[in-house]
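Removed: one protein chain of the complex. Kept in place: all other protein chains.
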Amino acid sequence: MSEHHDVYHVTPFKTYMVVFLSLLVLTVLTVWVATVDFGAANAFIAFGIATVKAMLVLLYFMHLKYEVTTNRVIMASGFFFLALLFIFVLIDIVTRVPVESTL
Amino acid sequence: MSTGKIIRKDGHYAHHFESAEQEYTSSKQGVWLFLSTEILMFGGLFVAFFIYKGMYPEIFHKGAESLSWVYGAINTAVLLTSSLTMALGIHYIQKGKNSAALTQLIITVLCGAIFMGIKYIEYSHKFHLGLYPGQMFSGETGGVENLPLYFSFYYMMTGLHGIHVLLGMGLITWVAIRTARGDFGPKYYTPVEGVGLFWHVVDLIWIYLFPLLYLVE
Amino acid sequence: MSTAGAGHNYLEHGKGLMSWLTTLDHKRIGLMYGIFIAFFFLLGGIAALLIRLELFGVGEMFTGAEYNKLMTYHGAIMVFMVIVPGIPAILGNFFLPLHIGAKDVAFPRLNLLSWYVFMAGSIMAVCTLLLGGVDTGWTFYTPYSIGTSGGVVLMVLAVFILGMSSILTGLNFIATVHKLRAPGMTMNRIPLFVWSIYSTAILQVLATPVLGITVLLLAMEKVFGIGFFDPALGGDPILFQHFFWFYSHPAVYIMILPAMGIISELITTYSRKTIFGYTAIAYSSLAIAGVSFFVWGHHMFVSGQSAIAGILFSLITMLVGVPTAIKLFNWLFTMYKGSVQLQSPMLYAIGFMFLFTIGGVTGIMLAVIGLDVHFHDTYFVVAHFHYVMVGGTLMAIAGGMLHWWPKMFGKMFSEYWARISYLFIFIGFNVTFFPQFILGSMGMPRRYHTYLPEYESLNQISTVGSWLIGTGFLVLLGVFIHSLMYGKKASENPWHSKTLEWQTTSPPFHENFEETPVVTAGPYEYR
Partner (left out) sequence: MIFHSLPARANTFMPPQGTEVASQFDTLYAFLLIASLISFIILIGGLFLFVMKYKRKSIDDKTAYITHNTFLEFLWSFIPFVIFMVVAVWGIVIYNNMKATSEDAVEIHVIGKKWQWDFLYKNGKTVTNTTDTSGNIVYSTMIVPEKTPIKLIMTSREQSDSVKPVIHSFFIPAFRIKQDVVPGKYSSLYFTADKKGEFQVFCTEYCGDAHSKMLAKVRVVSKEEYDQWLIKETEALMNLANLSPAELGKLVYQQNQCSGCHTINGSPLVGPSFKGLLGSDRKFADGATQKADENYIRASILNPNGQVVEGFQSGVMPVYKGVLTDEQISQVIEFIKSLN
């Protein structure tokens, strides 16, 4: 019932080292980016690099790349519903009309 | 209780499964489900963080100044290394080299300890300055109203993450002991992989925590 | 088909308390949940009867503070300890493996751990009574819950632990449905009860963690004053409501979806006819589970949420009504050209459809933002959610327990008294809660322990109705106890149903089936 391709997947040593080094480089990049002032974009760039690092860990260290789609869907749904909560709360807070006291 | 005593190394499986492979994939799926709940729980904190950062940007700028990004960077490197050694630990067990795997697991636990050590230094430095969360704040607010809210976030996020690091270290120690006892082999290493996945998620959360908390210029 | 002697079923598989407390058998764990959930239902029911007694007249039997504690414990016990765990933990645990032809759930030890975590959380929640009792309402809205005393921190941590139990059960069920189906049982051959438990498990896994973090933050708020939800420290109480309802609306679907699953089983069995629109009902369970994450804002139309967000939530909430309508009409047409037998479980199923239709249409009224501004936090809302929770989930639990009783204990029950309990509950329910719709439209607010004289007569009718419901559930309890002691031996398939659990002995083997059944067709093959 389960596909018999590489259920017990073994990732080669070299891949781990490459991924690890790129993670370190990205960390250095994040720190460097923070020192340069891109204005408001700083937050998004930092978040972007962090997402790239996160994907690296997810795909290679956690073998999500070689996983069955069900497990990928499970992981993705975690992030999806998080984004959902954020978007709807943001919609509420951004469109609130503040009321001022006139006393 | 009933399935503990059977030596699992040679591919034996629990009675209610059809095959060892089915048991392995089911356990993996169970761990992935648990990990998505961890993401959702920490995610709640991150959502609150972004909402309040949008509402009170000055609080987060002023608060971040009291954090030293050097500690944060070192901690990131430490956790990334521990993720590597965790992955290598599983790698070696899959190859049957249990002793090499054991050393990797021990390094992982040590990295976790280093991480907590650095956190301890940071926390005591802040407590010394009176930078407590919320109402207990007794440091100088530097003219920014509600500054303690930043430290509430700082302690909540790094605190909850720290607890998970300790949980992870405990789990890895338990798995290391069982590796030393020779419970695992290329055909059966589910607990190691499960604990490894949990540890990677703990590292994943720190990867997001570091830029958001420490690198706000 | 089964030849083994009686000494081999799950009840006799192990003897003594320890064999129960360390069991890994999903059936025994289901029963252990059942005993304590029934006890907590009794506790919550007593709180409900006391509330109705207080509201019998304008006079004050309890002081404001005492009434607030009663209403909080009625809400918290019923929601967190009876109706959210209810069907998944008892009937889900017992029948999910049986329905898909498996020997047990995917992670039996985790299943037992969930039970212990549930018990720890429940005992903690009840112990808050010793610390003076919580008076915040089951919603723990801040800043009131921050300011008040009486064990809020302990109750909030108890809810966190109960949430852990819910997550672990949900996780267990998803892995079971994915991995342990019998050979030949593809996803569109599993019974609709399994579809509903599966959708509920998805909700349990994806919604409960946010409640976990919210409740943790509230505990930190009270202990260290971190100021996330406290306006005095820069926090926003409306953000608490967003986080709380992000869990609590999916939670109401965690309550109703398993009930809908039971109704599908009852209607097909007692109409001896295959379900009308299997795919429609199965996927509407998933659709309800999916859309339920987009609609929580309809609890906050007047809370200070922006008008645009309110309008958006109102429109999306309407989408949830469609799959519910599909289910109701599909059940109706299952009876078309069937052979309907008004057995007591079928009476409860018909009662469910009757009351859930009223609950559904009033839900649409509350989803309309223009109307909710008036109805919000009045007795109209109280009547609506009791129609869907008591009229829906509790009727389904009663029907499900009666339907599966012979399979669970191998004993028949007195049909006559079961019908008497139905009459009491059905009539008592309408007498209690229909007047509350009118009270609500007249503007009587919720959580009031005294009210204006013009509301008195309807409240008196409502209180009398609550006594009828109380009697009805006691009669039902009597039916179950009497059946355990004096019930006649039940055959393997007393209702001639087609789903897998009726192919094995009643009560079932320790390992469920003699040998794993091979499935060749759908679950309701009444040809």
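By written order: A, B and C. Residues from 1 in each chain.
The definition used in the following text is that contacts are C-beta pairs under 8 Å (C-beta built on N, C-alpha and C of every residue); 3 or more make two chains touch, one makes a residue touch a chain.
It should be emphasised that the depicted structure is a prediction, and the values quoted were computed from it without experimental measurement.
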item	value
Shown chains touched by the chain that is not drawn here	A, C
Candidates C:341, C:457 or C:520 - the one touching the absent chain	C:341
From C:303, C:414 or C:516, residue that would touch the chain that is not displayed	C:303
Residue touching the undisplayed chain, where the options are C:23, C:176, C:214 or C:271	C:271
Touching residue (missing chain; options C:358, C:402 or C:425)	C:358
Absent-chain interface as seen on chain A, which is shown	98-103
For chain C, residues in touch with the removed chain	63-65, 68, 135-137, 141, 143-144, 146-148, 231-232, 237-238, 271-274, 276-280, 302-304, 307, 310-311, 314-315, 318-319, 321-323, 325-326, 328-330, 332-333, 335-342, 350, 353-354, 357-358, 361-362, 364-365, 367-371, 373-374, 376-378, 438, 441-443, 445-452, 496, 526-527
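The working rule: only the chains that are shown with their structure count from here on.
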item	value
Inter-centroid spacing, chain C versus chain A (mean Cα positions, whole Å)	36
In chain A, residues with contacts to at least two other chains	1, 70, 77-78, 81, 85, 89, 93
Touching two or more other chains - residue numbers and ranges from chain C	178-179, 206, 210, 239, 243
Touch list for chain A against partner chain C, complex	1, 70, 77-78, 81, 84-85, 88-89, 91-97
Chain B to chain A touching residues, read off their complex	21-22, 24-25, 28-29, 32-33, 35-37, 39-40, 43-44, 46-47, 50-51, 53-55, 69, 73, 76-77, 80-81, 83-84, 86-88, 91, 94-95, 186-187, 196-197, 200-201, 203-204, 207-208, 210-212, 215-217
Chain C residues within the chain B interface of the complex	22, 24, 102-104, 106-110, 167, 170-172, 174-175, 178-180, 205-206, 208-210, 212-214, 216-217, 220-221, 224-228, 230, 233-236, 239, 243, 511
